[in-house]
Structures are given as C-alpha cells and as structure tokens.
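For this view, one protein chain was removed and the others were kept in their places.
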Amino acid sequence: MSDEAARLAAFRKDIAAWIDEACPASLRGRALGEDSIVWGGKGWAFAHADQKDWFDAAVAKGMTAPMWPTEVGGAGLTRPEEKIYREEMARLNAPPPLESFGLWMLGPALLHFGTPEQKAMHLPPVVRGEIRWCQGYSEPGAGSDLANVQTRAEDMGDHWLVNGQKIWTSYADKADWIFALVRTDRSAPKHKGISFMLIDMASEGVTTRPIRLISGKSPFCETFFDNVKVPKDYGAGGSAIVGELNRGWDVAKYLLTHEREMIGGGARGLLGGRSMGEFIGSLEESVAQDPVIRAEAMALEVDSLAFALTMERYKDRAEGGKGVGDASAMLKYYGTELNKRRYELLMSASGSAGVEWDGPHGSLAPEWLRTKANSIEGGTSEVMLDILSKRVLGMPSS
Amino acid sequence: MSDEAARLAAFRKDIAAWIDEACPASLRGRALGEDSIVWGGKGWAFAHADQKDWFDAAVAKGMTAPMWPTEVGGAGLTRPEEKIYREEMARLNAPPPLESFGLWMLGPALLHFGTPEQKAMHLPPVVRGEIRWCQGYSEPGAGSDLANVQTRAEDMGDHWLVNGQKIWTSYADKADWIFALVRTDRSAPKHKGISFMLIDMASEGVTTRPIRLISGKSPFCETFFDNVKVPKDYGAGGSAIVGELNRGWDVAKYLLTHEREMIGGGARGLLGGRSMGEFIGSLEESVAQDPVIRAEAMALEVDSLAFALTMERYKDRAEGGKGVGDASAMLKYYGTELNKRRYELLMSASGSAGVEWDGPHGSLAPEWLRTKANSIEGGTSEVMLDILSKRVLGMPSS
Amino acid sequence: MSLSLLETEDETMLRDAARGWLADNAPVAALRKMRDAGQAFDTGLWREMAAMGWSGVLVPESSGGAGMGHRAAGILAEEMGAVLAASPYLSSAVIAATALQGASEKLTAIAGGELVYALAVDEGTKHAPERARLHADRIGNGFRLSGTKVFVAEGASADRVLVLARTSGAAGDALGLTLFDIDAGRAGLSRTAKATVDSRDHAELRLEGVEATGEDVVGDVDNAMAVLAPALRAGQAGVAAEMLGVAGGAAAMTLGYLKERKQFDRTIGSFQALQHRAAHLWSELEVTASAVAHAGRMLDADPEAAEMAVSLAKARATKTADLAVREGVQMHGGIGMTDAYDIGFYMKRARVAAEWLGDYGYHAAKVAAARGF
Partner (left out) sequence: MSLSLLETEDETMLRDAARGWLADNAPVAALRKMRDAGQAFDTGLWREMAAMGWSGVLVPESSGGAGMGHRAAGILAEEMGAVLAASPYLSSAVIAATALQGASEKLTAIAGGELVYALAVDEGTKHAPERARLHADRIGNGFRLSGTKVFVAEGASADRVLVLARTSGAAGDALGLTLFDIDAGRAGLSRTAKATVDSRDHAELRLEGVEATGEDVVGDVDNAMAVLAPALRAGQAGVAAEMLGVAGGAAAMTLGYLKERKQFDRTIGSFQALQHRAAHLWSELEVTASAVAHAGRMLDADPEAAEMAVSLAKARATKTADLAVREGVQMHGGIGMTDAYDIGFYMKRARVAAEWLGDYGYHAAKVAAARGF
C-alpha cells in the first residue's frame, strides 16, 4: 500500500467514526424528501433536536462545505478525501447536514471570481447556514435565451437602482439574499453589459409570488424588483458586483457549467437507495413478468449505473485540474433524460395506483410530473445538445 | 348489400377463379426472392414454363398493370377492384406476374405527363414485359440534392448530345431503356433547366458498371453517357422529352412522391407472410423468453400492422382523388425505418447463426445490410422529415 | 377485409359538428374549472351531449338511441379527447350500452342521459378481468357480493355499476365470473373517490355483503365474459380513440407554439431538430389514426373478430399519446410546466388513460398472441 493509500485509509476510518458519532441514529436511512432537508437561513427552524445536533457538529468540523478552504469555514478536503466522505456518508445512511444554493452556486462563483472581501463577507454565513441564497437568472419570455436579460440596474452614484422581473427563482420566498443577472449597460451587445449582482431580499421593492406547476405547489417564484436600491459597497468592502462590471455573463457561464454537473446527477426521489428492480419486485407479480416493463427496467438499471460512474469520472477530471467545461452539458442532458425515463417507468409499473396524487406510493405522481422540468430548467436538453455539437464536437454553425 | 357491394363480391369471385386457374400451383406460396421475380425485357429468360404461362395469362388479361387503361394494355380496374385483386393474390399465394420500373415509375409519369404518342409507343411494351426500364436520377456527389443535375444534354438540332454520369441506377446493366434527368439549360437556376429524357440504353456511348455494396453484389450501377446521341423524336411521334422542356423537375417530383409511397410499403424479405413471432418461435426457446427480444418483437408487430393499415388508407385516399402529395414522405420514412428495425431484430434473434453470409437463415445477413439503404435511396429519412415539417406541418424555414 | 378506413361524408359531418360544439362548450378551460371546483364532470353538459344523441351512440334507434355504431363512437371519443372533455361517455354510452345489449329499458335511459353507468372490473393495479376475486356467494335465491374494486371510472358519480364478481372457480379463471348490474345506492356498497392526476372520477368501491338477485345478473351466471368481453372491446376502442384525440390535441397545441414562439431571434419551429421531432410525431399520429379507424370498422363489421384490431388501437394510441405529451411539455419549455398553461392536462389524462382497460404491454401481448406468439 502506498503512503497515499495508507493515508486515505486512515482518513476513511476517522471520518466514518466521526459520522457515526455525530449523526444521530434517528436521521439515518430515511428517504430523503423535501421535508428532511436542512436549508438554513434567517428564518430556518430545525424539525427536531437531532437534526440541529448533526448540523452543529458538521459546521464545527467544516463538513457542510467539505472542499471549501478552512479560512471560510470549510474542511479543505482533497477530491479523494471528499469522495471517501461521500461514500461513508452513503454507507452510514447519513443525510447531508446542510444543502443550499449558497453552497452549490454562490460559493463556487465567489471562490472563483470573488474578491477577498466578498469571500470573507459571504462565505462563512453560507457554511454556517445563516444566510440562504436564491438564484435570479431567468426572465419571463426569455426561456433558453438566458443572456436576454431585461432587468436593469442604473448607476445612481453610490447605489444601483434595480427594476425588472425574474422567473423560476427557487425558494425566492424563503431566501435572504439573491444573486442575479442584471443589465448594467443597455447600449452594449446582448452578452455584454450584464453584471452578476448580490442583492438583499429584504430590500424595499423586492416582492415574490409562487408559481404553481403541473405537479402542484412548487418552490419556484416570480421575483419583482421595483426601484430597489442596491448599495455599490456592502460596508465590509464587498462590492455588490461579482467579477468585473458588465462581465457578469462570464460568471453566469461558469456557474451554468457547474450547475449542469450538479443537476445531471442530482436525481433524488422515490427509489432512494433501492434499485429499479427492487421497486418493481415489490409490486404485483404480473408487473415484473411483463416483458415491456422488464426490458425497460433492465435498460434503465444498466444506463443508470453507467451514468453514475460517468459522474464520478467527470468529477475526478474536474478535480485533476483539466476541467470539464462544455462537456458538462452531457451530464446535464443525460442525467435529466435518464431521470425522466426512470419516472415514466415507475409510473407505468405502478399502474392505476400511480396515478393518484397521493396514493400508495406517496408523492410518486407529483414527482413524476416534476421530473419533466429537469430537461428544461438549467438549460433545456436542446440547448445542451447544441452546446455539445458546436463546442465539444466542433460542428459548424448553419 | 348495396349494388356496388354485390358487384364487388362478384368481381372477387371471378378474379379469384381466374388466378386459381391461371397461376400454376408450382408458383404458389414460395418465398419471394430476387430469383423468382419476372422483370421482363429484351434479354429476359423465364426460369421455367410455369412462370411463363402465368405471365402470358396475365398479359392477355391486362393484369400485369391492373389499374392502367385498357387502351395501353392494362385491365382498367378501379381502386376497390384492384384492392380485391391484391387480396385474392395474397390469399392464393400467387406471385406478381411481372414487376418493373416501367410499371412502377415510367408508366405513372407517362400517364400523367406523356403525350398520346409517347403513351402509345412506350406503355404497351411495358405491360407486355418487352422493354425493361431503369431510372437515372442520382449523380455522384449530389446525394440528397437530386436537383443538382450535372449530366447535360446539348441541343444539336435534330438530336440531343448527352454527357455525364449517373449513380445508383438499379439494373442499368439489364435495362433496355432509361428515363433520366438531364440538364438542358445550364444558365437557369438549379431546379429549372432540367428535362426528363427517355434514352435507349443500346445507344452508342452508354456504359454501365455495377456497384458493390456492404451487403455484397447489388443491382445498382454507375451509368456513363459519353457523347450519346438521343434523337429528339423517336419516329412514331414520341418526343424524347416527357413533359415540357426544362420542366423535368415537375415530372421527377411527381414520381418521387409515387416512389415514396411504394418504397414505404415495399419491404420484402425473409418473413414473407410469417409474423415476427412465428419466426422467433422457430428459434431456440431461450430467444422467445428474452424480455428484450420479446418486447421489441411485440412492438414491431404492433407497429407493422398499424403501418400496413396506413398504407391502405393512403392508397384509398390517393384514389379518392384527394391525392397524397407530400404526405407520402411519411410512408417512405416510416416504412423504411420500420424495415430496418425489423431486420435488426431478426439479426439479434438469430444470434450467431445470423452473422454468417450464408448461414441457416439463408440470405438474412445480406438482406439486413441491404435494408440500411432503405432510408437513403429514394430520399433519405432526413429529407423526408424536412418535407413533412415544412410542407405538411408548415414549419417556418430557418 | 377490404374495409376502407377513409371517413364517409356522414362521419366527416359528425366529426365537424362535434368539434365545433366541443370547442364552444367543453374546451380545456372547462376541465380546469371543474378541477378547481373539485368536480369530475358537468352534468348539464352531459345532458346536452345526450340531446345530440351522443349518449345513445351505440343504442339502437328502436330503444331511443342514435345507433351510429363504433366507428362513429370513436370519432366522438377522439374529438372529446382533443379538448379533454370530461363526461361518462365511455363508461356509460360505450361500455355499459354494449354490455346491456337487449335490455331495452336500460338502454333507453342510457341514451337519454338519465342513467349513468360505471364498470367495476379491476382489483389490482393492472387491468386483469380474469383475476377478479370479489365474490358473489349464493344465499337462497340470490347472491351476496363482497370485495373491493379499484380504478372504477365514474365510480363515485354513476347511478348504477356493472360489477364483475366471482361465482365459481379461482382468481385467474376466465370462467366462473358473473356480471351484476347494481344500483349505486344499494346497502353495503361504499364508494371512495380518488384524486387522480387527470381530475376525473376514479373511485374505489367496497362491497360488504351487497345483496343481488338473479334479475341483477347481466347475461348468464358463471359466464360474464360473453357480455363483458364485447363491452371491454368497445371501451378499449373508445379509450384508444380518445387517446388519439389527446395526442392530436397536444400535438396541435405544440405545433402552434412552435410556429409562434421566438427564441434567439428565431421562431423555434425553424430549428431543424425540433422540425424533425415534430414530423416524427405527426407520422406516429397518422399511423395510429389508421389503427383507431380500423378498430371501429372491425367492431361494426365483425365484432367477434375485432379483438386484435382493438388491442392494436389501444397499444398504438397509448404509445402515441405518451410521445405527444412528452414532446408537448418539453417543446413548450418552462411555460409548459406551469399549471396556468393547458399542455400539462394532456399529459395527465394520457397517463391515466394509458392504464385504463389495459396498458401498452397488455394490449401488445394480445396482438402478439393473435399473431401466434
């Protein structure tokens, strides 16, 4: 065994012991549902003491953001360590202590584009679950054309005056802050003149309205900015703009790549750790014997396992410094289409029990409908295929 | 029963009696293979006396071209009669007495665009199987862009001087005449300046070379025209040009529609009258039990039956005077893709026995490879989908 | 069979009339309104349909019906599907009217729209009549029925229910089943409406010692299939036609959107990748239309021989509706995901109809069996 392997083996033992001790048994092995996620934020209330204990322990050890630097409150793990951490978390059936758009999206943006002041101001509260962020990209009517930003921020000397409307803002009604694309130069071409701005949701003039989906209630909102004053500088030296002024599209693109990698693999749902076959095996016997259902279940199992390996391979590649870049569009495309197929089969296998809003399989039906947005949100499958063909395969433009 | 129904019932009885008498038992129920087709032509030799007897009887009754007018030697059947004729042919397992590009392609073109002289000169020899035709459309490098005709015919007063090259000419090496697209006006836009020309393959300067396909030997040829003199008038008053000069694209388009309807339904092959399931049932037991194979066999059976009904519906529609027009692209697209799927499944079901060039399933492997051309020849599937989306669905051009 | 699948002039007139009336009276907005009000269908609307003869589409003129036959019934179902019009049409006018052939008084009431029927056949999550276990025990001169039925369309609102019960044999036997015609208010029968995604009425029925007499038996005891099989075929052909309409309605909405929506400064319908998918979808619709028309023709011409044709239609329609609604939602993008837009209603109805009276695998297997495997 190499030194490195020995070191990692020791790390595995230690981290497993820590998880085992810090994560209360009551949290283990539960199906991960919307109601068991810890999102944090000013308005956050833990469901019970065990959940708070696990969260506190993780914050103390930096394990809410395992790969972030220790200076901002992370644990500073290397990629192989982080992989082992996730493996042990899965093995011990421990839920993530904290999830948030701050961890997934704002953090990576600030770590890459932020000033030291911005990092110091915004990252520790994210790690500690004190501030909950939401993302303001899409606008009504713009659809896949994300750079078609109409929300404008006018330069008023010491502050920006923001007016406009965002749509598909997840949890805007529960978030403390928003990172949003705003147009700061209306005379520049479409992709120029956009800035990446951090706005306090408590500001006067910010309102939200939830969006009802075909699957029922949703975390998505419309968010309105009506003469919102955003200070150019948030006191501690942190500018409201991340990256260069009018170069927000670069930040957005970087984050989109990041988001794609995440969405592709982020299928959460009914099956939990169970295989498709176990689910089908739990149904009426005739279902498992139906060749149409069985053939598709087998194909899904094969494709899902191979895709999971691909997610790992791409994460390793990204960590190796080679980056993943536009190829992340593949993860987004493949992962979301796979998840839609998975839910179509679950519905088909469940028969008439599956079509109830709240039948014997719980939230299966709304989850199924919700998956239909997977291949739309964060860039449609069609946009992903365009990116792959043009930027990865080098196909000519028409 | 209505008068019409009674008349058709009587027709069914009569035609069945005729087939039963005229078609020798030795020809019935054989698998239709390349070697059992009667193509006709100057160089034709019947395989045996029974084949000739059936052919002669059909010619005498006009049944080689059942729906053509009696003046040119057809039987003048109505569409309902012709449908009954085909049903009875199928029921009695009788092979078509004659098949040819003259019947399928040239005939419809002349019936629609030809002068009385052209019809009188060319159609009777087609009906009687005396002249075998081939089709000269494609040119090297043009691919799907059929209007990209480079073969040119120069006006030399009393004759045309033809130079150029055609490709994918089926049976050019066995045909007596060719109908070809030639450019008669080189200064006109691409789709103008093309003429539809009838050329005697025995003319000096015409040569052919067979093309070997991935499936092995093929009926396809390259056809070369080297200073070929084509008389402007073939004696009996028949012009060498069908339709107007420089308007050959209209004739070609008309025929392409016709061809598409035919190709879509013209899948001929191993299965003959057998269902996919019967074929699979004749293999090792484990094959029929494989859910992957069984699910696809079921789906193919469903789609094939529904498509066969659709072919009939479209033929009825065409006969009803409503025409089918661009929608024929659907038949071509669907029928050829279905046939490719069918052969993929046959290969998969046959396992290692299927991969031999001449194994226990005879010509299965070359037929499988040959089907890959179905969705290319006569217009690719991509061109068909373009036609459907633009001309049938009215989608805007980019 | 040289049945032409082309529509006759009468059929085209029927289709045009139905389409016009439905557009005015039962657009998707009507379904949305009923859903928001927690209502499965509009009784007033059903009376109007009855007045047009739709509820008597399969009832002979001698019993006060319109006697139009199965192809016509399919055309009506397809047009209803295209706008997602909710009514007890299939349960009552198509299925029950077929099962109750000869029962002139009941047929007259069905045709008049006064009597709404439901069919209670399945007990598991998949369609399987022969697996019925709900038992009817002989007590004196009559029967006592106990057991549970699920996924009963119009089950919560129907006036009467045709209940498939086992009078002998074991689950899995096609024989030993008997069809009972039971008043929905009879003692011992309880009904639980289920909230299904299509906002229609699908109920669970519990029978606890429900009493029935020989008068209530439809057809012969122990031989339900003689009357049930034709009724199921009629219903399956009807739901196939409805699903063809659902597919066509979703496709039309989507094609319209493609021609109108702009992104990246272009009409999205000009993107070739979407064009090819739209053309493929249209091709599938055309092929399915043939199968649906054929099922109707076969039921009219030779109902005993129509089983394969009906299964072919249901299998094709299930697959095609599935494709149409998936492409529909995806091509609409974000707006298609919002409840405010109509396309989602098509997806929901397609899913429920896919399961009703046999799913894709059930019917594809029937086709395969008819073709010898």
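For clarity, chains are labelled A, B and C in written order, and residue numbers in each chain start from 1.
What we mean here is this: contacts are C-beta pairs under 8 Å (C-beta built on N, C-alpha and C of every residue); 3 or more make two chains touch, one makes a residue touch a chain.
Treat the numbers as computed from the prediction; the structure is a model and nothing was measured.
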Touching the hidden chain, out of B:Trp39, B:Tyr85 or B:Trp168, is B:Trp168
Specify the residue from the set A:Met89, A:Ala240 or A:Met330 that touches the hidden chain.
A:Met330
Among B:Asp14, B:Asp226, B:Glu244 or B:Asp358, which one is in touch with the chain left out?
B:Asp358
Logged for chain B, residues touching the omitted partner chain are 138, 142-145, 167-168, 211-214, 216, 283-284, 286-287, 290-293, 340, 344, 347-348, 350-359, 365, 368-369, 372-373, 375-377, 380-382, 385
Over the whole complex, note the residues of chain C touching the chain we left out.
271-273, 275-276
Missing-chain contacts on chain A, rising order, are 8, 80, 83-84, 87, 275-278, 280-281, 288, 295, 297-299, 301-303, 305-307, 309-310, 312-313, 316-317, 320, 327, 330, 333-334, 382, 384-386, 388-390, 392-398
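Just so it is clear, only the chains that are shown with their structure count from here on.
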Give the label of the chain whose average Cα location is farthest from that of chain B.
A
Distance in whole angstrom between the CA centres of chain A and chain C is 41
Distance from the CA centroid of chain A to that of chain B, rounded to the nearest Å?
56
If you look at chain C, which of its residues touch at least two other chains?
271, 274, 361, 364-365
What are the residue numbers in chain A that touch two or more other chains?
291-292
